[in-house]
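Note that one protein chain of the assembly has been removed; the remaining protein chains are unaltered in position.
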Amino acid sequence: MNEKSKLLQDEFDGIAMYSLAKELFPICRSITGSGVRDSHNLIRKVLPNLVSHEIDSGEKCFDWTIPREWNIKDAYIETLDGLKVVDFKKSNLHVVSYSHPINQVMTLSELDKHLHSRIDMPDAIPYVTSYYKENWGFCLSYNLRKTLREEKYRVVIDSSLNKGSLSYGELIIPGRSKDEILISTYTCHPSMANNEVSGMVVTSFLGKWIQSQKKRKYTYRIIFVPETIGAIAYLSKNLAQLKKNVVAGFVITCVGDDRSYSYMPSRTGNSLADKAVLHAYKKVLKQKFNSYTFLERGSDERQYCHPNVDLPVCSAMRTKYGMYPEYHTSLDNMDLISPLGLYGGFEVNKTALEVLEHNDLYVSTTIGEPWLASRNLRPPLVDGVKMQDRSKNISNLFAFCDGSLDLIDIADILNISVIELANLAKELESYGLLRSILGKN
Amino acid sequence: MNEKSKLLQDEFDGIAMYSLAKELFPICRSITGSGVRDSHNLIRKVLPNLVSHEIDSGEKCFDWTIPREWNIKDAYIETLDGLKVVDFKKSNLHVVSYSHPINQVMTLSELDKHLHSRIDMPDAIPYVTSYYKENWGFCLSYNLRKTLREEKYRVVIDSSLNKGSLSYGELIIPGRSKDEILISTYTCHPSMANNEVSGMVVTSFLGKWIQSQKKRKYTYRIIFVPETIGAIAYLSKNLAQLKKNVVAGFVITCVGDDRSYSYMPSRTGNSLADKAVLHAYKKVLKQKFNSYTFLERGSDERQYCHPNVDLPVCSAMRTKYGMYPEYHTSLDNMDLISPLGLYGGFEVNKTALEVLEHNDLYVSTTIGEPWLASRNLRPPLVDGVKMQDRSKNISNLFAFCDGSLDLIDIADILNISVIELANLAKELESYGLLRSILGKN
Partner (left out) sequence: MNEKSKLLQDEFDGIAMYSLAKELFPICRSITGSGVRDSHNLIRKVLPNLVSHEIDSGEKCFDWTIPREWNIKDAYIETLDGLKVVDFKKSNLHVVSYSHPINQVMTLSELDKHLHSRIDMPDAIPYVTSYYKENWGFCLSYNLRKTLREEKYRVVIDSSLNKGSLSYGELIIPGRSKDEILISTYTCHPSMANNEVSGMVVTSFLGKWIQSQKKRKYTYRIIFVPETIGAIAYLSKNLAQLKKNVVAGFVITCVGDDRSYSYMPSRTGNSLADKAVLHAYKKVLKQKFNSYTFLERGSDERQYCHPNVDLPVCSAMRTKYGMYPEYHTSLDNMDLISPLGLYGGFEVNKTALEVLEHNDLYVSTTIGEPWLASRNLRPPLVDGVKMQDRSKNISNLFAFCDGSLDLIDIADILNISVIELANLAKELESYGLLRSILGKN
């Protein structure tokens, strides 16, 4: 089945994802402020039961302090004739995030110290922030900047920096087990599509899909946090619970373009989350992907995999942050992502969840192989030339279910999908020939 | 010394092995019945003290039940004119093993449902069994099958399926230690030479050779069992003893042709048996071989290496079952095996046993290297340009005898035969410079 036909068949289709992305894209988000709350409201179209939480400015979260809330109504640079040469209404990337308010006429040379552009990408507006140092600034394309010729300009930023709160979204979907899978994405990026409207979109649809799976084993904890400060804040409120229950976690980021697939390991690289993503790519989807090292990380696994947090969290992405030229500029726009790209980002993460849901730890119950013929579990006539795949898999399950290898491990050895293998294991379990030794809590 | 000259010098020569094979070949064996007992009697020509044991039909062995005993006097398909077109007397592969008796005239189309042939090997009679599902059938070459044109045939199978017993042979050869080496082969295959007349032959001569070794360390447990059910049955009667005493084991199978050498690892691949076979191939015989994975297993290591049995058992073969075109057909005949082939199969397994007999675990007794000159253990004049091999090996023994590496490990590191190294270690032990820390029970 090719990717296109999947889009048409699946209720969790890329076209719906792309529609949500289009609604989320224009909002001016930052680590705090109304843009985050507006985004939550749009996400609730897909995840109606998403709960928004607020943490007050000034609250200590581990080593950090929640900053003042930033909001912005308008911003522009205009000539003294009233011609707007840079206009926040055209792109919210034009303003350095957390710029304090200003309304002033200044010379071009004064203004120039507050301008940001990229000579290597002369058409792109770069994305710049100054969360923790009071400042203001404008970002604009290098080509536009070159055209500024007036002696003086009026500079207006109609922003506010006040006591307020940091907002994050949380949805806990209970399963049979208290063991949790953490899914985390971030809500602080303004109008950029792959990084990071795509994360919010795919996470929303993952949540919808999880809720549609009625027999789920795991409890799912889905969070929408501002990057870094939001992850830290969330950890500060939930660390004990997370450390007790989370068996695997995924940072959902850069899941919207359709140029490639990527994998960012956890710090150890061998957590259950890593196993699930690698198995999903290699054995279930048979999808090539770029493998990065933990040295190339750059999102909230920085917090989740910190040695004093130490959660088993990795990432399955489309084209990784920092690895595409449009990254962190206005060129990371709605043309960069696509229904197919979003669907692929959704699919690999969904598949990793399916891998985890199908995983189990079995032991063989018989001493030596069981008498399969007595249960009609093998063909009556044996010519021994070529064992059928099914018979081989049965034999191998008995051989490798030694209590140390879980089904993902065994499926990796057998070079098959754990989803297929789990069905076979269930059948053998129904005959009493395998027994799960996973705590069924 | 080339292989041919060894054949002439050695009392355990391939020509004697081939003679025994010729006698064993024609017998119609199955998992039960008189064919197995007749084979035991022939084996007793080489191993007079082989003991035959019987387990009654209906007895439970772990998950399995001993089946009824199957015997067969004659079988044929003849035209109504009395012309035998398929005749068991010409090849016992013509009858599906465990076929129930029949004597009936039937149409060709009825008969055809009970015929087995291989279109990919049109001259070969395939080997088919139906141990655990009542059935009957004939196997014949595809070319012969094509010639069947009559409307009706008389079909006769003069077999019996009655309460009786399953037979296995056992020979325990005591050594200084209670630690045991298990040698297992199987006796259930009808007229096929490499698989598995060769296993019975080579195992017999291994037993004879072991008995000729008067200073043996290990106790040897040699068993001739029907494959699968026989191994299961044997385990069910001896499991505690085996798990307590067996330090290494070998399934002897497909050891008769002279096309290649093969190695099938144990489940873990790192047992003492694996180490011995790999060292025998690489360092003692310097013999190339094909290495398979445990996924390609297919004989009684399926039972011995089952996680709830977990014995350290592997196989050193000539051309592995399933890897040659004649496998499980009438073309696996006496032309496929040879004196040289059998001798090679014997030699690699015998060498693995020698490796084990020479293995030991030593520790150095001195702090720093000992004063070799005071014991005339090194040349008096030293020019230090090139240490002699003997001096190097002595120095390395002291360096690596740290209580964690056994002699096989050290010989592997030094890239020499453990048999040679063991002699040197014995000499140093006689000076008190090495001390064995293996329990000498």
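Residue numbering begins at 1 within each chain, and the chains themselves are lettered A and B in the order written.
Operating definition for what follows: a residue touches a chain if its C-beta (ideal position, glycine included) is under 8 Å from a C-beta of that chain, and two chains touch if they have at least 3 such contacts.
Keep in mind that what you see is a predicted model, and the values were worked out from it rather than measured.
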Option from A:Tyr131, A:Tyr220 or A:Tyr362 whose C-beta touches the chain left out: A:Tyr131
Contact with the hidden chain (one of A:Val309, A:Val382 or A:Val418): A:Val309
Residue in contact with the excluded chain [from A:Thr65, A:Asn270 or A:Ser404]: A:Thr65
Contact set of chain B toward the excluded chain (per top definition): 363-364, 366-371, 373-374, 380-387, 392, 395-396, 398-403, 413-414
Hidden partner interface residues of chain A, rising order: 62-65, 96, 116, 118, 126-133, 135, 137, 228, 231-232, 235-236, 239, 267, 294-295, 297-298, 302-303, 305-310, 322, 327-328
